[in-house]
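Below are the structure tokens for one structure; questions will follow.
A single protein chain has been omitted from the complex, and every remaining protein chain is retained in its original position.
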Amino acid sequence: MRLECSGLNFAYPESETMVIQDLWFAMDGPGFHAVFGPSGVGKTSFAKLLANYRDRPELPIQTSGIGTILYSYNLERLPGWSSTGRHLDRICPADRQDLKKELIDIFQLGPVLGARFSQLSMGQQNRMNLIRYLLQDFDLLILDESLANVDEKLRQAILLAVKELFSHKMFLYISHNLMEVARFCKDILVLTEPSREKPSKIVSGQDDTRISVLEKPSLDRIMLEVMSAF
Amino acid sequence: MRLECSGLNFAYPESETMVIQDLWFAMDGPGFHAVFGPSGVGKTSFAKLLANYRDRPELPIQTSGIGTILYSYNLERLPGWSSTGRHLDRICPADRQDLKKELIDIFQLGPVLGARFSQLSMGQQNRMNLIRYLLQDFDLLILDESLANVDEKLRQAILLAVKELFSHKMFLYISHNLMEVARFCKDILVLTEPSREKPSKIVSGQDDTRISVLEKPSLDRIMLEVMSAF
Amino acid sequence: PDSRAEQISLNYRLKWLFNTSVAGDIFAMEKGFFAAAGLDVTIKEGSPEKDAIKELELGYADFGVASADQVIRALDKGADVVVLAQIFQTNPMQWIYRDDQLQITRLSDLQGCRMGITYGGNDETIMKTLLAKAGLTLRDVQVTGVRFDFTPFLKNRVTLWPVYRNSQGVILAGQLAREGESVRFFNPADFGVDFVANSVVTSGKMAADHPDRVRQFLSALLDAWEAAMDPANQKQVLAAVKRYDKGTQGEVQKAQLDATRDLVKPRPDTAVGRIRPKAWAQTEAIMLAQGMIKQPVHVTSRLRDLASFQ
Amino acid sequence: MLFRRIYQFMIVYAVFLAILLVVKKGLSLSDYVIPGLSLILETAVQMSAGFFTDVMDTLSVAILGQGISIFLAFFVGILGRKSSWAGSMIRVTAYNIQAYPIVALAPIIFILLGDGFLSRLLIAAMICYFPLLLSVLGVMAAPVEDIEHFYIATGRMRWQLEVKIRAFENLSKLTTVIAGSATLAMAGTIVAEFIAANAGIGYSIRIALYQSDLAAILTALFMIGIVISVYQGILETLGEMVKAKWGSENKGVLL
Partner (left out) sequence: MLFRRIYQFMIVYAVFLAILLVVKKGLSLSDYVIPGLSLILETAVQMSAGFFTDVMDTLSVAILGQGISIFLAFFVGILGRKSSWAGSMIRVTAYNIQAYPIVALAPIIFILLGDGFLSRLLIAAMICYFPLLLSVLGVMAAPVEDIEHFYIATGRMRWQLEVKIRAFENLSKLTTVIAGSATLAMAGTIVAEFIAANAGIGYSIRIALYQSDLAAILTALFMIGIVISVYQGILETLGEMVKAKWGSENKGVLL
């Protein structure tokens, strides 16, 4: 599995300023990778481009071993006409019932399966949405702040569980929580604003697989490296 | 300034489970206070009740020295018919032009004032929305994940600046970032689920006023205290 | 009195659209009959939703054309209307039928006929009267409601269809003739039902307060009608009508004019506009009998011919 | 609420009547132009029972016609929601048919369908469906990205689902329009009866019109108004129930 970008440029139509300028990077293998950077740097834009890159053959994005790419984000909603539990049932392939149950447990959504989506708290909405995607066929799943409104403890539990359950899949995790990114991700693509001179680059994360007592020195080093990248 | 709650109970109509049960607490004085707790515990519900408590005289909520209460949240949008800059101009009282300029600087929104709201990144939208509230008359402003999609560095800078600029106002900060809450807030109301036996309680935060080299031990102690509260 | 400044402006509301059956009205306007009388008359077309008698009262019109039943109904409800002239000596409301299907020689021939009736219309009143004369009621015939178009008749689903003899009647006869079918008209007057049709009316107030104006208007109008009905003027009349009724073909209009002449001036010595009190009395009697008015309105006392304004 | 609708209608009607009577007095018009109150009351007493039956007759056709309209509007709206060639073709057809005054189409309808119940129903439905169609098109053509994204991305999107999502998200708009279209169905049926029928209140109105009987027309309008108010009120209540049950939009309970 490989994701490569060789000189990607992007600007929104009707806008002169480049959002992404001359982006070069490569990411290899399954696991949790991250896209990180300050607010407004272009993470969402990049993620959407990537999710639809096959429709835009002019883009210098290449993949190998990656079939289906899914993009999820934190503002998605489930339809309101039936309970969230029934929606999950409906979109869950027959052979993944066990996975569904397991995920519901991990995501702590059991008690709210009977509620409509609009009756969930924001964090519950985030989690409910993400479960849907995890039950689908995909090779690369982009999580654009998909868990932004979940508390840290639960989020970490979810991240670790997903890493374990889907160890053969590739994830692109977009989050503003530096510590989390540094700790749980493999390759961290740190985007910088085109106006700064520094090019975007990849920093290696700690890729933890369990909640260990913090290895502070090494984590601090990664976090420092990420922060000094922009 | 005092905010007090003596035995608040709340359940959504048509739902049997209590969201808030027998909540007792008091918060004093201006500054940054926090409401913290796991996803789905009832932070948003509590905040909305508080924002409208005057319309529901049956609620056991009392305030003193608090006139206007405003509630802001991260999904709010600005109308789309003109640029965000023009919207800010329109809702900014004439005597707060300087404050507006200062806030725009601190919030790093200068470059996107010409854009429509729908063209902003999520973090930019969060910030743009919050600025509006800060320009209004208020005594207590509730920030319900209002900066959830902003990067940590900028968010901290914003928090510190707001604390300084609005030192005589009261804030209720709802966030899932424990470190931030522990570091920058005064009183932290930690909500617990009614099903657990532990009652909600107030933990004192560090109330930093600048980004210091981390005073790790004391911060760790607060974080531990908060986490063990639920 | 030719100078425009001294002309009196008047509105004249017709019963229906401009077509050959108002040839005299059009001729009066086109050939300057009104102008010569010092009048500036605006002629307006009518429709079922508009009612000349109402407009007289509201002041939207000074003169108008109304059917006899309208006049009688209006009198019944206290309207102040007088009749100045009876344009049609024979009611143009007649029934068309294909002559290979039916022969109406006696009213009893109507029994069992499939016929069109405009509910609430004049033709319903007339047909009921005819049937009553033959000892029948509407239940002894098969009635189809009449609407804006003629499909039921054209598709041969009814035998008798009410038309205005001198306008639609001519058109339908022509259309059927082209397909080799010939038609006849069933004329109620032939069977003793003399129901008055369109008349020129004005308000009693106008008649009382401005007899001169009424006289000027009426004599100009009747002169125009006389001229229009004169076969010698046929070409001019048709040209004038054509200007207002562009949709109808020339030869149709010619046939319509002939039919109109028969109804307006059945004999060369009939004066156009002659009011026949007996017919009016019969009309009122019919309406009273059918409960359309509650008590006699003495319509004959509201008839004022030109002579009464001399 | 139903009750409120009825007395509100009474107020509206009374105001309307009062204006007419003031005009009558002001211009001292005869009963022929504007009937006096006593004549109206007399006519009402005489006619109202018959007119009530007529209105109920009309209403029954209107309800059927409205049903057909709703079906038709959704059918065309769903087919025509895409900006593709076919979608645009369907819209052009639907729009054009509307632009033709029904009186001009009536002869053709009668030729094709005869002048029985079917024509009457078709005319009623044709008058009623178009406004519904406009709303349905508006709703169906606007994507709800936050919800649809998942289904599109995972290849699960079917037209039924798309329609369901968009309808659901605009439930209150659609129920407003559907409840409101009841009056259109009623008007459509009356027009159809006016053109060609020998039953229903439209037919009675035509007779009154031919006989210049404004008092009868006013009585008919009153009857229509009452019945429409009740029908509309029932529809609105139904709409609220649908929203409450299907929608369960508790979002704004607190805020």
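In this document, chain identifiers A, B, C and D correspond to the written order of the chains, with residue numbering beginning at 1 in each.
Quick note on the criterion: a contact is a pair of C-beta atoms (placed from the backbone, for glycine too) under 8 Å apart; a residue touches a chain by one contact, two chains touch by 3 or more.
Since the model is a prediction, treat every value here as computed from it, not as a measurement.
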| item | value |
| --- | --- |
| Residue of B:70, B:161, B:202 or B:219 in touch with the missing chain, whole complex considered | B:70 |
| Contact residue for the chain not shown (choose from D:44, D:64, D:79 or D:134) | D:134 |
| Subunit D residues that touch the omitted chain in the full complex | 4-5, 8-9, 11-13, 20, 23, 33-34, 85, 88-89, 92-93, 95-96, 98-105, 107-108, 111-112, 130-131, 133-135, 137-139, 141-143, 145, 149, 170, 172-174, 176-177, 180-181, 183-184, 186-187, 190-191, 194, 202, 205-206, 209, 212, 214, 217, 220-221, 224-225, 228-229, 232, 251-252, 255 |
| Touch residues of subunit C, complete complex, unshown partner | 17, 44-47, 49-51, 54, 58, 60, 148-151, 154-155, 167-168, 171-172, 175-176, 178-179, 245-248 |
| Interface with the undisplayed chain - residues on subunit B | 51, 70-73, 75-81, 91, 116, 118-119, 129, 132-133, 136 |
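Operating definition for what follows: only the chains that are shown with their structure count from here on.
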| item | value |
| --- | --- |
| Chain pair with more C-beta contacts, C-D versus A-D | C-D |
| Computed distance of Cα centres, subunit D from subunit B, in Å | 49 |
| Inter-chain centre distance, subunit B versus subunit C - centres from mean C-alpha coordinates, in Å | 84 |
| Per-residue overlap in subunit C, given as positions that touch at least 2 other chains | none |
| Residue numbers of subunit B (touch at least two other chains) | 12, 45 |
